[in-house]
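Working notes, structure below.
Only a portion of the chains appears, each positioned as in the full assembly.
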Amino acid sequence: QGLAPLNSDTEADRLDWSELDSTLGALPTLPEGLRAGGVSKTLTNEYWRSLGEGYQKFADANGVNLAYQAAQSEGDQLGQLTIAEGMVTQGYNVLLLSPQTDANLQPVLEQAAAAGIPVVNVNDAVIPGAEHYVGNVQRDNGVRVANWFIENYPEGGKVAVIEGQPGVFAAVQRTDGFTATIEASGKFEVVASVPGNWDRQLSYDAATNILNQHPDLIGFYANNDGMALGIVEAVKAANLKDQVAVFGTDGISDAYASIRAGDLTGTVDSFPVLTGEVAMEVALRLVGGQDLPRVVATPQALITADNVDRYSGEGVDVRAVLLEDATK
Amino acid sequence: MTVSRLAFDGVTKSFGPLQVLKGVSFDVAPGEVHGLLGENGAGKSTLLKILSGVFKPTDGRVLIDGRPIDAHGPVSARRAGIAMIHQELQQVPRLTVAQNMFLGRPLTRFGVIVDHREQESLAAQALKVIDPHIDPAAPIGSLKVAQRQIVEIARALLEDAKIIAMDEPTSSLTPSEFDRLAEIILDLSGRGVSVVYVSHKMEEIFRICTRSSVMRDGSLVGLVKMSETDQKTVVQMMVGRELSQQVHTSFATEQVVLEARNVSSDKVRDVSLTLHRGEVLGVAGLVGAGRTELLRLLAGADERSTGEVFIDGESVALRSPREAIASGIGLVPEERKREGIVPLRSVQNNIVLASMSRFAPRGIINGGRLKSISAVTLKETGLRPFAPEREIRRFSGGNQQKAIISRWLAAETRIFLFDEPTRGIDVGAKAEIYALIEKLAKEGKSVIVVSSELPEIIRLSDRVLVMREGRLAAELIGDEITEHAIAASAIPQSTVNDAAEEAAIVTNTSL
Amino acid sequence: MSQATSKPETGLFQATISRFSVRDAGTLIGLIVIMAVFAILVPGFLSERNLLNILQQSSINACLALGMTLVIISGGIDLSVGPTAALSAVLTATLLVIGIPAPVAIAVGLAMGAACGLFNGFMVAIVGLQPFIVTLGTLSTFRALALIYTGGNPVLGIPDDFRAIFNGSIFGVPTPVVIVGLVAFVAWAVLKKTPFGEYLLAVGGNEEAAHIAGVPIARTKIAAYAISGTLAALAAMILIGRLGAAEPILGNLWELDAIAAAAIGGASLMGGKGSVVGTILGAIILGAMRNGLTLMNVQSFYQLLATGLIILAAMLIDRATRGRE
């Protein structure tokens, strides 16, 4: 295939999720007994379970069977490869892959192509040879948080980043988006950018150390919500809750709860359930023989106490809200 | 018949298909010192390990005062009043002497705190009767083998047992230490304690035992009263054949094979010696005199701090055993279990280690050669049972020793260094090893023998060096080699007036 | 024959030495060197507040490492401490959340840890499997149980009375530091003063000799694993008190840190050797290193590099001070 290596953040051949129906029309009718296979990173993180929920929801609505599996732990690259290869062997009709790394599911792409099975790369790591990608812009997570700081602290100040596992795509992109944007503003100083390895305890300790050294810190950005919640505890323990803003990424339910409780300042929600639905829709459209652009972008939003009720709670239809956002 | 203190009743023991005890029955009266004799591998240690609860018998019973020991295990055996001195030192190197002596039944305050002070003072009392120099608070790993063996004895004495089983308690002790042990045993016997005593040293058996059971191939072949028999008869019973007693013949030549000039190491001080082709050079001295270290130095196992060594007139560095082996030197070490064998490997795989180039001429081990060369060398040493493919740890101590000697035979070693070559080895095998050493000399090999048994030194050596506190104290040749002369130079000057010590060494005779 | 070891002066000297061994001195030197380097590079590193911080941050690892030390001394290893902690954490947290009083919930959590340890000990001592592989198996098993029990979600909403127990301070020293200090003292006393401690050293030092001497081998080993499990649970209590949430994925890779602390502190993975003081120093070395690297804002790849190099350096310093054994 003559496809250039995919960069999901800059690919020109892209479509926003909200334009799927308008651009491509209704979902084509599908054959009976379709089987879709979803392979995600790990189920130990709520994000990936929610993504699966979205798959399931859309699959159920269209009478499609879904098998949703994940590696045993984050970083189990070969285990994930085994799972995905098993799905090719078993003749699933379409695969939705969220690879551990950019490369570890590459062979599946080739095997699936040989078997005529369409593959959708869903979020996070980007398989360079992927023909279809559904997800958000990782870098944008960090950019949004940086912009919040720039807007809310015109005077600038000291901020710190707690990163995910060294070398992991999402961690690198989110950190880079945040750091580049906030430093470009000229008023902020990123005094620390250290690894928290997606681990609450490490993030807690790191945050404590940073606060000790920089008692005048005004904010933290964490590469995911679990780490952000650890930082919140460290900030509370240091009695700096009123001074230090803490942001996470992902929008897991605990983060929402914490925002409501006034602990966490905000999170960049990338709406995993909706992302799952969109990804499944894209997958089924492919099975139905439609031509789709290479990238379908899914929404994300910075959630803070100001807008939290708009995005979650009794009777909130997130899909509708996001559609509204998208048309703004 | 009165109830005996201890009775073995048809005791049988198998390890897998191998039956090592075949219905052994005998009994021991209260206060009796009962010898247990037999060649290497006869099953003596196995029997005593059953007594002390280490092994469960496959069949048969052990009765104490007419009652069978119920639950089997070291603890129940101890509760039944049995104490044991094991052939292999069973100690935890990092614990202190006292901790080792009270291991498994520590003295405590309030039931939770170990009373180290009390343990140490009791340990010191028990040790005092044999060797007052042993510090009960020292880590046992820092002691010499002989001292560790004394600790084992003292531990058994501490237990206040009805029956004490001693499995070669004197294998690394000096004759004078045996004397003190003998006194203790007789005293115990006077107080009604029964002792089962295993030794390959006939004179010890005859000195302290009233009766002895003789074993061969796992069966009891006789029960003798010591007063009604002699060494020759007993030995014949053990081996089932008559041993020929040989006199010493010298094959020494004038050609110097090995020369050490002013070598020193940690415990060796400025020693010079020469070794000739076909010569057997004995090295005598008290335990701790540095003989082991001298051999280790020559074998490249210890670092040399000063001096030079020449082989066939050429200076050699001897930085490792490997280099020494390349120069034709092989060491048969004193502590078999620690320095001799690789326990999980077969006998032949243990042999092959020192002479790989012979077994693997083209980088691949030749299975045929492996079998044939090891078989030849093992036949020479007389391995029993002759099973070169069996794991070496499944053999008795004496047979393990034969395997190690075979290793050097296979390596075509020219200079053999024997450190206590017959420690824990039975009379039959002992004679075989003596014959072997003589054969080596006859074939033009050179031998250094370190031994604490003076008769052994005298029987084997063309020339004797006596070491004292790391230095050479004397060199004796021909008629000068007498037990008295050796003993006189071995004793440190400070204790020369200790007549008892001197006398003890002189009276030791073996076989 | 024997060297006189009974000169009166050596008596006192030896007593001091035995309280603080040469080996521990080596570890202490390692710690001092690392502290000195950071003190030069990082202003405020030696402030009282930061030092307490280091102790607090080392306390969890120290707690685990103490249990690990006992297991290592017994000749074993416990790779399952992290998942054991996770199981205890999620169990205690759910109990707390449904309103069970803190002491009861803590007791149940510790019992859970002990039960995990008992299982490991049973497999090692009674069934006779290799410790490394048993605890490798339970590493997955316990983790899976914690994940299944919670469905993978953290348990939130841990009540404040529970958190207060572990988040307070006593005379200015953080409670976790005090707790772990007490545990260390008890562990030290157990190892040096009780029959059990002696049995541990004997079992790890020469199992056959210990068996022959009548040491209850199986019971000793099982107890070591049970203690390790209980201390893992205690570490979990400290952590969930601090974080206010119990995650089923908590304790990832804790075993490596704990083993590193014990090894830096002089425990031999061959068994029969290990020091409580050394282990505590080892844990503080690792804690100080993490703290210092964060304060220096070392980039993540280089932090990883420094972690590796400092473990190697600590062992080299130790090796140099002590000489080959």
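Order of writing sets the labels: A, B and C. Residues in every chain begin at 1.
Note that in this section contacts are C-beta pairs under 8 Å (C-beta built on N, C-alpha and C of every residue); 3 or more make two chains touch, one makes a residue touch a chain.
Here the structure is a predicted model, which is why all the values come from computation and not from measurement.
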Remark   = Whole-complex copy counts in displayed-label notation are A x1, B x1, C x2
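One rule holds in what follows: only the chains that are shown with their structure count from here on.
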Chain whose Cα centroid lies nearest the overall Cα centroid = C
Message = If you average the CA coordinates per chain, which chain's centre is most distant from that of subunit C?
response = B
Note = Distance between the CA centroids of subunit A and subunit C (whole Å) is 36
Message = Could you work out how far the Cα centre of subunit B sits from that of subunit C, in whole Å?
response = 43
Task = Return the distance between the CA-based centres of subunit A and subunit B, expressed in whole Å.
result = 73
Ask   = In their complex, what parts of subunit C are in touch with subunit A?
value = 42, 44, 49-50, 53, 57, 60, 140, 147, 152-154, 156, 167, 239, 242-245, 247-250, 252, 290-291, 293-295, 297-301, 303-304
Key: Sites on subunit A touched by subunit C in the complex   = 43-46, 49, 72, 163, 166-167, 191-195, 199-201, 204-206, 208-210, 212-213, 226, 229-230, 233, 237, 254, 257
Task = Write out the stretch or stretches of subunit B touching subunit C in their complex.
result = 52, 54, 73-75, 78, 84, 86, 89-95, 99-100, 103-106, 108, 112-114, 131, 133-135, 137-138, 143-144, 146-147, 286-288
